[in-house]
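Below is a structure I'd like to ask you about.
Here the complex is missing one protein chain, while the rest keep their positions.
Take a look at chain A:
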Amino acid sequence: MSIVKRRSGELRAPTKMTDTNLLTMITICVFVAMYIFAVLFLKKGFLKPQTFFNILNANAALIILACGMSLVMITGGIDISVGGVTALVSMSCAVYLDHKGGSLPMAVLMAVGIGLAFGLVQGYLVAYLEIQPFIVTLAGMFFARGATTIVYNKPFNVANEDFVKLKATRILIPYMGTYNKRGKYIPAYIEIGVIVAIALAILLFVLLKWAKPGRNFYAVGGNRQSALMLGVNVKRTIFFSHLICGLMAGIGGFVYFMHVGSGSPQHASGAEMNAIASSIIGGTMLTGGVGNIIGTVFGVLSLALIQNIVSSAGLDDAWWTGITVAGMLCIFLVVQSIIIARRKKANAAAAKQ
């Protein structure tokens, strides 16, 4: 809570909580409420810790992508190339490991390299040539998607031994396992990707919260003009936001690859939209300057949870997923917009006094 006090003290906001914390709180509350609802009214599966861990396992890559996305969105931009980069990374790594007999460390390097290259080019175009981020990254997305099919155009599973070993590695969590009907103990586990995702999320959280370069992102997103006047290098900050997002997309792509273990041009289709939706649900404002990595992580989890709930509630036709995600996105967008409008009014009233 001390953080809240200090932040609001700095901003001298007329209300107690900052926008960031308020929106994050809403997300966390919604997530907890949904989970309780699921435990109470749906199948008892939600009580098992493994159900939660499975959500984490399946969405580790999305958490990484969404964290990168939040960073760009806090700076006031957007990056919709992350899904394409993910597909490109997993396809390139798959081809490299399987067809070219490459080694695992080089594959990781390649994944990071692809991500950095995308971030570098897009960051330069957005920051220094001042082209709209949406157009640049839209082109980036289409380039990545097209390049994926140029690399290889059929889906296939990777049989590289080292990789299969890495993919099968499970980190067991003590005391969280459950007993099945025959009384056999089934340990709870998470995949390596989850550790990577959590580590990256914590790293970014610390960067955004307490490091000076991190605060610059908020300053630029909140008001570009005043950030410039305060001596923040606006262009470099925007450039770095895209660079980090590209890097995260590269790492996220490899984590995704570790989870699915195959390369396919259809991989991660719509991942960019899911990442944007998670960021928004997590309380990142599209206008920039407001957002929180913790919120984003909960945004991803909420999104995954609602899909789980919908499918276990019996609505498992394929179209319900799309409709629920869109519905949730819509509600959160409208709530955000209303909150911001009210804040503006309150601020204006306070300024008049």
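Note that a residue touches a chain if its C-beta (ideal position, glycine included) is under 8 Å from a C-beta of that chain, and two chains touch if they have at least 3 such contacts; residues count from 1.
Simple rule for what comes next: contacts and distances are computed from a predicted model.
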Open item on the list: Tell me the UniProt protein name of the chain this structure doesn't show, selecting from "TonB-dependent receptor", "Heme-binding protein HmuY", "Simple sugar transport system permease protein" or "C-type cytochrome".
Closed with: "Simple sugar transport system permease protein"
Task: Of A:A147, A:I173 or A:L207, the one touching the omitted chain in the full complex - done: A:A147
TODO: Looking beyond the chains shown, say which of A:M34, A:V136 or A:A188 touches the absent one.
DONE: A:V136
Task: Positions on chain A where the hidden chain makes contact - done: 78, 125, 128-132, 134-136, 138-143, 145-147, 149-150, 153, 265, 270, 273, 276-277, 280, 286-287, 317-323, 325-327, 329-330, 333-334, 337-338, 341
